[in-house]
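Dropping a structure here in structure tokens format, bear with me for questions.
As you look at this complex, bear in mind that one protein chain is not there, while each of the others sits in place.
When the chains are written out, they are named A and B in that same order, and each has its own residue count from 1.
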């Protein structure tokens, strides 16, 4: 069994942003030399998500509006967590969108359906944060 | 390390439907010959989910009503994604219910608690869509 590990770094310009990291993960799969296995991609921070969906700007606007309706950023005082912090909404948004994805590797490639793309979902950005890629297989 | 790959196909009669795919996954585990490992089951489309919950018709009615309240199908015009499409709600429903499950394989079987069943959750159906099963282990 082989394994491979890589970190990605992000500093977004806005508090909330979606970044397509599919090319980075594809590169890591090639670097790993693994042909058959599983690829874990997870946010290493608890106010961010990694998820798979469509790379369509309108949909990302819908995600932003919908998450803000579900768990609004403000007023900050509505959350107990926000004594010294202001990011309780980001913790909740991350719970909805999830921490990680696990993707099959087949014939040395991400084994994807036609529209699957991997996104880093930042909900409390403007500072350096990390994503972990861990691949195991043969 | 061994690996095994299989696709399942679904064309639902309704836009939204829950299909118990546990027997299909159990069959794949047997076909794989893998006794100890991990089994990934994921929707290959971004308007569908794979999740684990109870096979109880009343609960599935509750899921349907609850998801419709959270992210209603209509009016289509409420979503930016719905210029040429009408399925923004399905992309959001899939975000809530998740893309995939990872299940342990122990002694050649899905290592489940008493009521765990695997479902394909279709949120934009009436056309052919796929689920991927990928098993690694020994």
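Quick note on the criterion: a residue touches a chain if its C-beta (ideal position, glycine included) is under 8 Å from a C-beta of that chain, and two chains touch if they have at least 3 such contacts.
Note that the coordinates shown come from a computational prediction; the quantities given were computed from them, not determined experimentally.
K.L.:
Residues of subunit B in contact with the chain that isn't shown?
P.N.:
With respect to the unshown chain, the touching residues of subunit B are 1, 36-38, 51-54, 56-59, 61-63, 66, 70, 96-98, 101-104, 106, 111-116, 136-138.
K.L.:
Of the residues in subunit A, which ones touch the absent chain?
P.N.:
Its contact residues with the unshown chain are 1, 3, 5, 38, 40, 42-46, 70-71, 79-83, 88, 91-92, 94-96, 98-100, 102, 130, 132, 134, 136.
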